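Note that one protein chain is taken out, while the other chains of the complex remain in position.
The first chain written gets the first letter, and so on, giving A and B; residue counts start at 1 in each chain.
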Amino acid sequence: MYDFLIFTVTIAGIYAIMALGLNVLAGYSGLLNFGHIAFAGIGVYATGIAHARGWPVLVGIPLGMLAAMLLGWAMARLGRRLATDYWAIATLAVAEILRTVALNEAELTGGANGITGIPSLFESVPGPWNQVYFTTLVLGLVAVAAFLSVRLGDGRFGRALRLMREQPALAACMGYNLQTLKSHALMCGGAITALAGSLYAHYFNFAGTEFMLAAETFVLWTMVMIGGIGRTSGVLLGVIVVQMVYAFVPFLRDMLGFGSDVAGSLRLGMIGVILLCCLLWRREGLLPEKLRNPA
Amino acid sequence: MLQFLVDALLRTADLALITLGLSMLYGLIKFPNIAHVQYAMCGAFLAYAINSTGVPLVVALVLASLLTGLLTLVIQLLVFDRLLKSGPAIAMIGSLAVSMILVAAVLGMAGSFPRMFSVPYAEPLVIAGARLSKTQLWFVLTTLALLAVFVVLLFHTQVGRAMRALACNPALADASGLNATRITNGVTFISGMLAGLGGSMLALSTGAHVNLGYDLLLPVFAAAILGGLGNPIGAVAGALLIALTETVVTNINFGPLFGEALVFLPVSYISAASFLILLLALLFKPYGLFDREVRRV
Partner (left out) sequence: MKKRNFLKLCAGTLLVSGIASAAWAQETISVGAVLPLTGPSATVGEDIRRGIELGVEKVNANGGVLGKKLNVIIEDSGNNPTSAISAARKLATVDRVPAVMGEYSSSITLPMAQYLVKENVVHVNIGSSSNKVRELGPTAFNIIGLEENGNRFAAQDVYEMGYRNLALIAPNNAYGQGVAHGFKEEFEKLGGKVSAQVLYTGGQSTYRRELQQLARANPDAFLYTAYGHESAAINREAKELGLRNVPWYAYIMSMSVSDTPAEIAEGQIGMELGSVKGDLGKAYEDAFKAKHNEGFKTAFNGYGYDGVLLLAAAIEKGKGATPEAIAAGLKAVSEEGFTGVTGPIKLDEEGQRIDPPYDRLKYEGGGLVQR
C-alpha cells in the first residue's frame, strides 16, 4: 500500500511538471496548444533513443529539452498568421504527425513496440530506497518548476505574456515583439514538459506511443483549467484533483466490483464533468489568477 | 485503376457527411467544436441500439440521425451558447469536456468492444473490375444525394440565403430582420443529423466503437478547413482531396527505386500525409482552397 501511494505521488509529480509547462503557454500567454503532449513525447523518446543508441542515458534529458525548444519555436512560427482556434487544430495535427512518425520509424523509436529496458535513475541504490530517491527528485523538481513558474509569472516576461494574452494590440504598441514572446513561451513550456517526459521514461522503463495520444493533452488541459489557469498553486491543485479521481476509481472498482470499461468510463467522465462545471460556473478555475492591485 | 478511384470515393463518403455538418456549423457559430465527431459516434451507437431491437435498418438510421440532431441542439443550447459568451477559446475547451463526457457515457454503457451491425452478408458488386459492397454503394449515393440537397438549399432558397447571410455578417443579418437564433438552432440540428447519419453509415461497415470519433477528428477538420468553412461543396471537396491523397499514395509502388518487386509506404504514414496537407493549407491558404465565404482566420 505504501508503495502504491509512492507510485501515485510520483505520477502526480510528473504530471504536475507537465501541467506547469502547459501553464506557461496556456495560462500566462493564452496560447491554445492542443498538441502539448508532443513535448512530453519528445522527452520520453529522447531518453529512450539515448538508451537504445548506447549513449549515457542522462544525455536524453538535455537532448529532449533542446528538441522540445526547437519544436516550440516551429509551432510559434506556424501560428504567425493563424487565429487561436485554427492554431489549436494545427498543433493537434503536429502532435499526431509526430506520433505517427514514432509509430513507424522502428529503427529510431522501436516503432509500435517502443523502447524497453530504460534504466531507472537510481539503479544502483537497493531496495525501496531507489523509489524514495526518485520520488524525492520528482517532488523536488516540481518545487523548482513551481518556483520558477511563480517568478516567471511575476516577472517582466510573465507580465508581458499576460499583456499579450489580454491586449495584444497594446502590447505591440508598447514595443513587445509578439512573435518573439510567443516563441519564448512555447520554448519554455515545451522544455519543462520535455523534462517531465524524460522522467516518465525513467519511471516506467519504457518509451511508447500510447502516451502521445491527443487524449493525454486533454488531461493536462483539464488539470490546468480546473485548478486555475495562470496561477501556479491553482495548477498544482488541478493536478491533485485529477490524480485523486484517477487513483480513486480503481479502488471504487475493487469495492463495487464493476468492470474495467466502466472504470475507464468513470475516470474519463468525472474529469469531463468537473472540467465542464468549472467552465460553466467558475471560469477562472478553483483558484483564480491573482491580479495585482495597481496600488 | 478503377479500384483506386472507388476506394477514394468510399473514403470520401466516410468523411463527407460529418465534414459537411461541421463546416456549416463552424461557419455560423465560429468556434471549432471538437465534440462534433463524437456526435457521429453517438449516432453510430444509437443506430446500433435501435436496430438491435428489431427496427428495420433504414428506419433505425433515420431515427438515430434525428436523435443525434436533437442531442446536438440540446448540448448547443445548454453548454456552448453559455460558453461562447466568454469567447471561442473557452468554448473550444468546453467542447473538449463535452467530448470526454460523451465518450465516457458510451464507454460505460456499451463497453469498449466494437459492435457490429447484423447486416446480412451479400456478395460485393463488381463494376468493371472494381469491387464494393452494397452497403458502401448506398453510402456513396446517399452522400451525393444529400450534397445535392444542400447545394440547392443553400443557394436557391430563402432559408439558405439567410444561413449564408448570417455566416457572413451576423450583426447586419440580425438588423435586417433575420431570426438569428432560429436559423442557428436549425443549422445546429441539421449538422447534428448529418454527423449522426455519417457516423451510423460508417459504422455499418466498421462497427460502432468508442474510438470512431477520435479517429475521425483530424481528417474531418482537415477536410473542413481545406474546403473553407461554411462552404458545403468545399467540405466534400476537402474530404475528396484527403481521401485521394490517402488512397493514391498508398498505392504507389516504390519497388523499382529499391530494386525489389514491391515496396509501399506504410499505411499509417498516410494519415500523417493528410495532416501535413492541412498544415500546408493553413500556412499558405488559410481560407481554404476555394477561398470564399467565411473570412476569419
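Operating definition for what follows: contacts are C-beta pairs under 8 Å (C-beta built on N, C-alpha and C of every residue); 3 or more make two chains touch, one makes a residue touch a chain.
Keep in mind the model is a prediction, meaning the values are calculated, not measured.
Visitor: Using the touch definition given at the top, which of the shown chains does the missing chain touch?
Guide: Within the full complex, the chain not displayed touches A, B.
Visitor: Write down which of A:W73, A:Y133 or A:F204 is the residue touching the left-out chain.
Guide: A:F204
Visitor: Could you tell me which of B:R82, B:R131, B:R161 or B:K285 touches the chain that is not displayed?
Guide: B:R131
Visitor: On chain A, where is the contact patch with the chain that was removed from view?
Guide: 1, 3-4, 7, 103-104, 106, 111-114, 116-117, 204-206, 208, 210-211, 244, 248, 250-251, 254-255, 259-261, 264
Visitor: Determine and list the chain B residues touching the chain excluded from the picture.
Guide: Residues of chain B in touch with the missing chain: 3-4, 7, 10, 111-114, 116, 121, 124, 126, 131-133, 202, 205-207, 209, 211-212, 215, 246-247, 250-251, 253, 261-262, 264, 266-268, 270.
To be clear about the criterion, only the chains that are shown with their structure count from here on.
Visitor: Which stretch or stretches of chain A touch chain B in the complex?
Guide: 30, 32, 78, 81-86, 88-90, 92-94, 96-97, 100-101, 103-104, 214-215, 218, 221-222, 225, 259, 261-262, 264-273, 275-276, 279-280, 283
Visitor: Would you tell me which residues of chain B are touching chain A in their complex?
Guide: These residues of chain B touch chain A: 31-32, 79, 82-83, 86, 88-90, 92-94, 96-101, 103-109, 111-112, 214, 217-218, 221-222, 225, 266, 268-269, 271-272, 275-276, 278-279, 282-283, 286, 296-297.
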